[in-house]
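One protein chain is absent from this view; the other protein chains keep their places.
The first chain written gets the first letter, and so on, giving A and B; residue counts start at 1 in each chain.
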Amino acid sequence: MATNGKLKVGMYWAASCGGCDISLLEIGPRLLELISVADVAFWPCAADFKYRDVVGYADGALDICFFNGGIRNSEQEEVARLLRCKSRTLIAYGACAGGGGIPALANLTTPGQIYDAAYHTNPSIDNPQGVEPEPLYTTPLGELEIPELYPAVLRLADIVPVDYEIPGCPPQADRVWEAIQAVTGGAVPARNDAVKVGCTDKTVCDECPREKKLVKIREFRRHHQMRPEPAWCLLEQGLLCLGPATRGGCGALCLKADMPCEGCYGAPAGADDQAASMIGAVGALVEAGTEERAAVLIAGIPDPTGSFCRFSLASGVFKVAK
Amino acid sequence: MQDVAAAHIPSATAAVWEPRLVGFLCYWCSYAGADSAGTARLKYPPNLDIVKVMCSGRIDPELIATAFVHGADGVLVLGCHIGDCHYISGNHKTMVRMPLLRRLLADLGIEPGRFRHEWVSAAEGEKFARLVTEMTEQVRALGPLSWPALLRERGIGHGADLRPWGE
Partner (left out) sequence: MGEQTVPLADPGHDNGKPRIGVFICHCGGNISDVVDVKQVAEEIGGLPGVTIATTHMFACSDAGQALIEQKIRDLRLNRVVVAACSPSLHEATFRQTLTRAGLNPFLYEHANIREQVSWVVEDKALATQKAVRLLRAAVRRAGHLVPLTKRRIPIHPAVLVIGGGIAGLTAARHLASRGIAVTLVESTPFLGGRMPRLAGLFPTGRPARELLGPVLEEVSRNPRITIYTNAELVHSSGFIGDFRTTVRLHPRGVAPNAPVRAATAACPEEVPNEFDFELTKRKALYRPYDGCYPAVPAIDWSACTICGKCVEAGGSHGISLTEPPTEVEIRSGAIVIAIGLDLYRPQRGEYGFGEFPEVLTLAQLNRLLDPAGPTHGQLLVNGRPVRSIGFMHCVGSMQHTEVHEPAAGGKLNAYCSRVCCTACLHAETELKARDPGLHVYDFHEDIRTYGRWHEEYYTKASEQGVAFIRFNPLHPPRVERDPRGQAPLVVRTLDRLTFNEELEVPLDVLVLATGLVARDMSRLVDLFRCALGPDRFLMEVHPKLRPVELASFGLFLAGSVQGPMDTVESSAGAAAAAAKAAALVSQATIELDPFVARIDEARCSGCRVCLGACAYEAISRDDGKGVAVVNEALCTGCGTCVAACPCSAMTQLGFSDTQMKSEILALLAGEAAAAV
């Protein structure tokens, strides 16, 4: 707590798209309420704080630190450890910090393959000397260090103990506000628990207003191929909705807009792997009859890995590809 | 006796890798099929350890993933032939889940020979023995999968080794 009695709050972006930082603004006019009780002490996206400022803080000086983005390089790891030290409450904010998020799909490749594509083989690359980034580069004026790219995207909880986790890509505004209120309510959380807040212990199906007719899926289609019927479960209509295998709390916003759930709140409570959960469920939702027909049905899912692990590859069972 | 003692020396000195296969077998058909291979005294490699379920429909993809991630070099899933399921249609669900899982495993770089899904009835002891023999050799040729080592190489779990900042 600062000397003026206000909370000190930080937000940091690691391997992130910036959406989480913006989502904090989504709380709208409640932002004014927030800044009446809290001062921003570190927020690279929005304010000009330096790392050395944070280093200078006392341990635990930050009352709450929101950390969004996955851990992909040595800088992000170092800052994660720094912020853990300087924060009383460290919150993994968003799908990337919590489960790896979309960046974790890079775990299906290796850094070598990524460098190849990014610096050599992609069609728009013009790099005749085959220059690649190097962690240490010597110039006439001194040495330059850039962070080292790690072999895989990690979650925040893979690096440091995390107090809370707010899932979502990005976390949904009302849930964020509830989480802020809960956390600023005063209770000191147990460490290393990564207790999930701003979400429920049920799945998106619990909040989804669409009705189930209990029919088997006859064909999988993608949403550009059909206009879904209103009020009827999208999965039953053949759109790949991950609702049954996704933690709830978002209010099923996407479903209300006729879009199938992509699973951004991560695996449900008690399930370790969204892909395994969905595959188990799909087996019971279709009626194949023969192996040939099963193959035809499954061919309607063009990218099971990408669809089922879109946001949670780093928190699933496999975590990487070979 | 001496042979047995030698076989139990820890692998640090043992050197020769043997494929580790885990099989998920449904009690009424494929597990009984494995039993009939035994009753007929058929001989096959010992590399496959069997986990019994009542119905192949119980085989959650997460269990298969768990096996691979904890060191299995190959996984075999067996169930009743379509139409013969003791629980009517449990194997129909397996029939859809396994090919889908196979695609996931392929994207993860797990070679196709490491994951097999077949139907074996209680009378097909020979088929069972042949499958295990084939698969053991197939996986032997592919080498160890070593997923735990892979995770370590990719830095998963290294946070546990880290000291808190400042130390």
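Definition applied: a contact is a pair of C-beta atoms (placed from the backbone, for glycine too) under 8 Å apart; a residue touches a chain by one contact, two chains touch by 3 or more.
Quick caveat: nothing in here was measured; it's all calculated off a predicted structure.
From the options A:27, A:149 or A:285, the residue with contact to the chain not on display is A:285.
Even with one chain removed from view, chain B keeps its contact list with that chain: residues 1, 3-4, 6-12, 14-15, 17-18, 20, 22, 27, 32, 34-35, 37-39, 41-44, 46, 49-55, 57-63, 66-67, 70-73, 83-84, 86-90, 93, 97, 129, 144-146, 148-149.
Listed for chain A, the residues touching the missing chain in the whole complex are 201-206, 212, 214, 216, 243-245, 248, 268-271, 277-278, 280-281, 283-285.
Here, only the chains that are shown with their structure count from here on.
Those residues of chain B that touch chain A in the complex are listed here as 57, 60-62, 65-66, 68-69, 82, 92-97, 99-101, 103-104, 107-110, 145, 147, 150-151, 153-159, 162, 164-166.
Touching chain B in their complex are the following residues of chain A: 59, 77-78, 81-82, 84-85, 107-108, 150-152, 154, 157-160, 271-273, 275-277, 279-280, 282-284, 286-291, 294-295, 297-298, 301, 304-305, 308, 316-322.
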